[in-house]
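I'd like to ask some things about the structure below.
Complex shown without one protein chain; remaining protein chains in place.
Should a chain be cited, it is by its letter among A, B and C, assigned in written order, with residues numbered from 1 in that chain.
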Amino acid sequence: MTATRAIITTKRGASAGRLLMRLDEAGIGARIIKDGCEAIVLAEGLINEGKLQEMPEVANFTIAKSQFPLASREWLQEESTVEIAPGVVIGGGNALVIAGPCAVEDREQIVKTAQAIKKSGAMALRGGAYKPRTNPYSFQGLGVEGLNLLSEAKRITGLPIVTEVMTPEDIDLMLPHADILQVGSRNMQNFSLLKALGKVDKPVLLKRGMMATVDEWLQAAEYILSGGNFNVILCERGIRSFEKRTRNTLDLNAVPLIKSLSHLPIIVDPSHGTGDRALVPSMSLAAMAAGADGLIVEVHPNPKEAVSDGDQSLDLEEFDDLMRSIKRLLSAISGKSLECSKCSVAA
Amino acid sequence: MTATRAIITTKRGASAGRLLMRLDEAGIGARIIKDGCEAIVLAEGLINEGKLQEMPEVANFTIAKSQFPLASREWLQEESTVEIAPGVVIGGGNALVIAGPCAVEDREQIVKTAQAIKKSGAMALRGGAYKPRTNPYSFQGLGVEGLNLLSEAKRITGLPIVTEVMTPEDIDLMLPHADILQVGSRNMQNFSLLKALGKVDKPVLLKRGMMATVDEWLQAAEYILSGGNFNVILCERGIRSFEKRTRNTLDLNAVPLIKSLSHLPIIVDPSHGTGDRALVPSMSLAAMAAGADGLIVEVHPNPKEAVSDGDQSLDLEEFDDLMRSIKRLLSAISGKSLECSKCSVAA
Amino acid sequence: MTATRAIITTKRGASAGRLLMRLDEAGIGARIIKDGCEAIVLAEGLINEGKLQEMPEVANFTIAKSQFPLASREWLQEESTVEIAPGVVIGGGNALVIAGPCAVEDREQIVKTAQAIKKSGAMALRGGAYKPRTNPYSFQGLGVEGLNLLSEAKRITGLPIVTEVMTPEDIDLMLPHADILQVGSRNMQNFSLLKALGKVDKPVLLKRGMMATVDEWLQAAEYILSGGNFNVILCERGIRSFEKRTRNTLDLNAVPLIKSLSHLPIIVDPSHGTGDRALVPSMSLAAMAAGADGLIVEVHPNPKEAVSDGDQSLDLEEFDDLMRSIKRLLSAISGKSLECSKCSVAA
Partner (left out) sequence: MTATRAIITTKRGASAGRLLMRLDEAGIGARIIKDGCEAIVLAEGLINEGKLQEMPEVANFTIAKSQFPLASREWLQEESTVEIAPGVVIGGGNALVIAGPCAVEDREQIVKTAQAIKKSGAMALRGGAYKPRTNPYSFQGLGVEGLNLLSEAKRITGLPIVTEVMTPEDIDLMLPHADILQVGSRNMQNFSLLKALGKVDKPVLLKRGMMATVDEWLQAAEYILSGGNFNVILCERGIRSFEKRTRNTLDLNAVPLIKSLSHLPIIVDPSHGTGDRALVPSMSLAAMAAGADGLIVEVHPNPKEAVSDGDQSLDLEEFDDLMRSIKRLLSAISGKSLECSKCSVAA
C-alpha cells in the first residue's frame, strides 16, 4: 500500500525488458503492461524520481497514488476513446447508444430489432447468447446458435455486436462474433475472467457490480488494463438498495464521479437500472444530462412476449421516440454528438 | 388493509357532518379531510358504490386502493400545483429553483446570497435557523435570530423563504418568517410533526428519509394531506447505500416513479444527494432531465468558510453558471419553464 | 472538530459556575452537564491539561477525543448500570428481559400478558399507547387510555413499564405511567425529543434508527447524556438492508462493537430485528451470546389477533420456553444473571 507506483512510457525502440532489469537492480518491481515500439511499464517500490528519469529507456513517467493507476486521471488527463468498429468510437465527445433485446430468441426477433434500432440511430446491437440466470432452471440462452444469429444481424445491418461472456473458456468462441465483450454485473469481480480479457484485443464493456463501490469497479477495470487491453468501457447499471419499487437504484452520481476519477468512457443501462419500461426514457435523458458517454437500452419488438426482461424493454416505437429526445437534449447541453461518431476517426 | 377507501367530494353547501352520520349508519368509518363549501371526506369500509352515489351530500367520489389515497394519481390525474408566494407556483409545468446556504450565519452572508441567487434566477431562498445536527456539540443554528435575518433577506429581495422546522412546538414561531416549512430527512417519519403540519396553512417541503422507501415517503405525505394541508412538495435528497465516495446516493429513479404514483410536485436536492460540489451541476441537470419540478441547491458566498456543508455548496458564480445550463436544458426537453412561473397564477 | 474536549468532575462543594467563568477566561467554552455536589462539566477548546488540573474547582478530568465523550469508554471504563425501578437494574452483569405486546389493546390483553411474562421471569412490561405508524389511517394506539391500562398492569404485577414517547409534548403525560421512556427507531434523530429527554429524570430506551450508523446512534445518546440524564439504555432492533425475507437485518455486530466503544448497556429487539416469530427464539439466544445486556421481546396472548405486529409476536408459552433457554445459555457462557438483578442494588 505504501509503495509508490510509476507508469513509465519507454523511448521508441528502447527495450522494455532491459528497463525491467534496471529497475530490479534498483530494488523496484515492475511489469510490462504493453510491449511494443513504445512500451508501457508499471513500476512499484521506493521510486527515486530523479534516477528514474535518468534511465536511458525511460521517455516519461507518471507517479500514481491511485489504487487504479492505469484507469486514473492521474495518468491520462484526457478522456480516452474506444473504437468498437471501423469509424464507431465512444468517448472524447462521441456518444454511443447500444440497443437490443436481453436475449437472442430467434432470427426474426434479432434481425427486426437490429434493423429498427439502426434506423432510429443506435450504433451497436446488444443481445445475449449466454445468459447469467439466477435460477438454474431458467432459460440459459441459445448459446452458439445465438452467436450465429447475432452475426447474421450484423451482416444485414452492419451494426457491431455487444454480447456477454461468462467464463474465460468461452472467450475464443465469442471472438469471431462479438465486437464488444460484455462482463455482467455478477462477474465484475470474477478476476479470472478479467485477467483473461486483459489478454484479448477486443473492447470490453464492464458493468458495475450491483454491490460494488466505485473504487472496486475501477480496480476491476484495472485488472483488464493491467493485462494490456486498454479498450474498456464502464457501464453503470444500478446498485442494490432497500428500495423495492425499482429493480435497482440507478446511481447516476457515479457518472460525474467516474469522470473525475478516470479517463475511461462510461455509459448507463437504464433498463436494469430501473427494471421498469415506464422509467427508462426519463432515466436515459437523466443519464445523458449527467454526462454519460452513452446508453445501453433493452429493446424488443414485442416486450410482452420476451423470454426475459420484458418488463424493462422498450418496444421499437418507444425506442425511436427516445432517440429523438436524446438528440434534442445533446444539442442543448453538450458538445457530445450522436451523429458525428461515425466519422470522428476518419477525420 | 382490506378495507376500501373512497375520497368523496360533497355537493356545494351540503353538510359534511351529516354525510359522516349517514356513512356511520352504513357501517362505514369516515373523516372530514377538508371542510368548506365543497368538503373532502375520506370514507373507509365495505363501500357499496351504488349506495354511496345516491347519498344526497355526495357530489362525486374516487375509490382508492393505494396506501396513500390523497397523494395518489388514482384521485388526481393532473399534477397538482403549489403556490408558495403570490405568483410563485411549482408543479404543472412550473419549475422552481430554491437556493441558499445550509445555515444562516450572519446578515451579510444571507443578504448577499439572496441578492445573487435572485439575479441568477432562483425563485426562493433557503437557509437553516434551527439545524438538525448529528452531534449535540455542533453548531445548532442561530434560532430566532436566524429567522429574523431570513425575513430581512426577504424584505430586501422579495424572495420567499424556505426553512426547516424540527418540532411541533416551533411551528408558530416560524409561521411569520417562512413561506415553505421544510421537514428534514431525519424527521420524515416524525409523525407528531407531520400531523401538526397538516393543520397549518403553509406549503410543506417534505424531504425523503435517507432510508425511506418511496411508499413510506408518500405515506408520510399522506399524514400532512389527511390533516387538510394539500400544499406538499416532495424532495428527493439521496438515500443511504454502501457507496462511500458520495455522501448519499441520489435516487433519481424516484422522480419518474413519483410522477407515476402521485400528483404531488417533486424537487431534487443535488447538494445532499452527492455531498460534493463538483458533482452538483451534473446531477442538477440530470434531475431536471429526469422530470423533476425543481431543485434545492446549497449556495454560499464563500463555501470554504461555511459553518456547515461547505463541501457541497456552490459559490455564487458556479450557481449562476448552473442556472444558465438549466435554462438551456429545459428549453430543449420539456414544456417546463423557469421564467413563466411567476405569472402562471395571474393568467 | 479539532477542539479537544475534557469531561471534568468538580470537587465536592466547588462552584461549577465559577469553574465556567475560569474556563471562559482561558478561552475555553464549557457547559454544566450535571450540577450538584460533584458537578460534571464538559469543556471544549484548546485545553492545557496542566493548567486545568491546577484550577481549584477541578477534582479530576478526562480528555475525550470521541464524538460522544459522555457515552464513551474513554470517560467511563466500567459498564454503567441503570436502575429502572427499585432493585431492577440493567448493566454491569445484570441482564434485563422486557416483554409485552406491540400495542396495548384492552385490559384483559395487557394484564394477562403482564402476569404471564412475570411468571416466566421477565422484569419489565412493554406496551405501546402512542404508536408510530407508517400509514396515517392505521391504528394509532389507545393514547391516555392505554397509559392507564399499563399503570393498572403495573399495580397488579409490580412490573415496571416501558412505553414509547413520540414528541416532547407528550413527556409530562407519560411520566406518571412509564418507568422507561422508549424512543423509537424513526425518532432516533428527533433531536428536539432527545434534548427534552435529557432534562427528564427517567431512564430512556434509545432504539437504533433503522438507517443509523453506530456512531450516529451513540451521538444520539450523547444528546440525552449531555442534557444531564445519564440513564440511557441502547437497543439494537435491526437495520435496513436489501434482504427481503426478513423485516430488518438484526445487526448483532453492534453488540460487541457498542461494548468496546461505550459504557452504556445495550439490549436487543429480536422481534423487529427479524419480523418473524419463528426466528425470534434463535436470535434471542444469539443476542445474549453476543453479549447483550438483555432483550425486548414482543409477546401477545393471541398473536394471530394482534392489532399490530402479530407476525413477530411470541405467544405466552413460546415466551416461557424462550426464558428457560436464555437461563441455560447465561449459566453456561457468562457471569450475567437474570435472577440476581432484583437484589443487586440492595447488595
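The criterion applied here is as follows: contacts are C-beta pairs under 8 Å (C-beta built on N, C-alpha and C of every residue); 3 or more make two chains touch, one makes a residue touch a chain.
Since the model is a prediction, treat every value here as computed from it, not as a measurement.
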item: Touched by the hidden chain, restricted to displayed chains; value: A, B, C
item: Absent-chain contact - pick from C:Ile28, C:Val82, C:Leu149 or C:Val214; value: C:Val214
item: Candidates A:Thr10, A:Asn187 or A:Ser325 - the one touching the absent chain; value: A:Asn187
item: Touching the absent chain when the full complex is considered, from A:Gln67, A:Asn148 or A:Asn302; value: A:Gln67
item: Selected from C:Cys235, C:Ala286 or C:Val307 as touching the chain missing from the view; value: C:Ala286
item: Residues of chain C (touch criterion as defined above) contacting the omitted chain; value: 211, 213-215, 239, 241-246, 249-257, 259-260, 273-274, 276, 278-279, 282-283, 285-291, 325, 328-329, 331-333
item: Residues of chain A (touch criterion as defined above) contacting the omitted chain; value: 5, 42, 44, 67-68, 132-137, 166-170, 186-187, 189-193, 210-211, 216, 219, 222-223, 226, 240
item: Chain not shown, touching residues in chain B; value: 211, 240-242, 244
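Everything that follows uses one rule, which is that only the chains that are shown with their structure count from here on.
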item: Greatest separation from chain B - chain, by CA centre; value: A
item: Angular offset of chain A relative to chain B [C-alpha, multiple of 5 degrees]; value: 180
item: Most centrally placed chain - per-chain CA mean versus overall CA mean; value: B
item: Centroid distance [mean C-alpha coordinates] between chain C and chain A, Å; value: 50
item: Intercentroid distance (Cα basis), chain B paired with chain A, Å; value: 39
item: Distance from chain C to chain B - Cα centre to Cα centre, in angstrom; value: 34
item: Multi-chain contact residues (two or more partners), chain A; value: 241-242, 244
